[in-house]
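Just one protein chain is left out here, and the rest sit where they should.
Labels run A, B and C following the written order; every chain starts at residue 1.
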């Protein structure tokens, strides 16, 4: 993964684009790329696989750029969130159910 | 990174949730989590760092779950997109400019 | 406004497109058009006024198509929400503040 991150940062720095990467701008960019991914499913599920790959890559790239500017460790924040979700969605209550945790009995 | 992916897949499979993870549903989920991240910047830039970390983690987690169901290699799709962007945004034309490539002279 | 709604419904029905207008598809379409509006502000605030007008029109059009398929009265749902917001955001607590109601003292 570090190799991937290095390539992304090199791409950014070769263009001197870090100056545009505020947390606000990057959050906006993630939303816009996520919309482009979802556009594949707007009217039916005949998605374009090549486009799906590219949009997913764009979203992950902006996420990694976001972790860079705030000096976050992507592994740590993901693993911490998984732990939090394990408490929020206990296996015995959630198994095979798509109900949101707010709808699950106390 | 493989350790992180294994934790995410274990969380999903312990709950038997893969059945809900169609490409369409995951694309929708990425959009919704991206919106929650952006909400930190709706009226001003006083974001909540803990919330930012958690929303970023949610987005990356759904992206990794997406690559899993389509059997995609996250490294490969990101590196391929970086290569494509290098052709689309040549350094000599883009340096220090936030103009979109469509606005750059031919 | 009824004239506007009639034009929108005629456009839809001339193309026999109501069949694609499920609540889910229309909600997705609103998100995507909203993303296209926001794209005007991704890196700076030099928005394209003509594009802003068209994206706003698309969003309002999909909202009106949504009210049509669920047989909702746009006036009623907006006025009801304004009333609800008046209770949620009392003038004396909110005046000149962009703080969210959740952050306002009890």
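We adopt the following convention: a contact is a pair of C-beta atoms (placed from the backbone, for glycine too) under 8 Å apart; a residue touches a chain by one contact, two chains touch by 3 or more.
These numbers come from a predicted model, not from an experiment.
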item: Touching residues on chain B - with respect to the absent chain; value: 20, 25, 28-29, 31-32, 35-36, 38-39, 41-43
item: Residues belonging to chain A that touch the chain removed from view; value: 28, 31, 43-44, 98, 100
item: Residues belonging to chain C that touch the chain removed from view; value: 1, 3-4, 7-8, 11, 14-17, 19-20, 22-24, 27-28, 30-31, 34-35, 37-38, 40-41, 45, 47, 49, 52-54, 56-61, 63, 66-67, 70, 72, 74-75, 77-82, 84-86, 89, 91, 94-96, 98
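Please note the rule applied: only the chains that are shown with their structure count from here on.
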item: Geometric centre distance via CA averages, chain B-chain A, whole Å; value: 3
item: Distance between the centres, which are taken as Cα means, of chain C and chain B, whole angstrom; value: 26
item: Sites on chain C at which at least two other chains make contact; value: 28, 31, 43
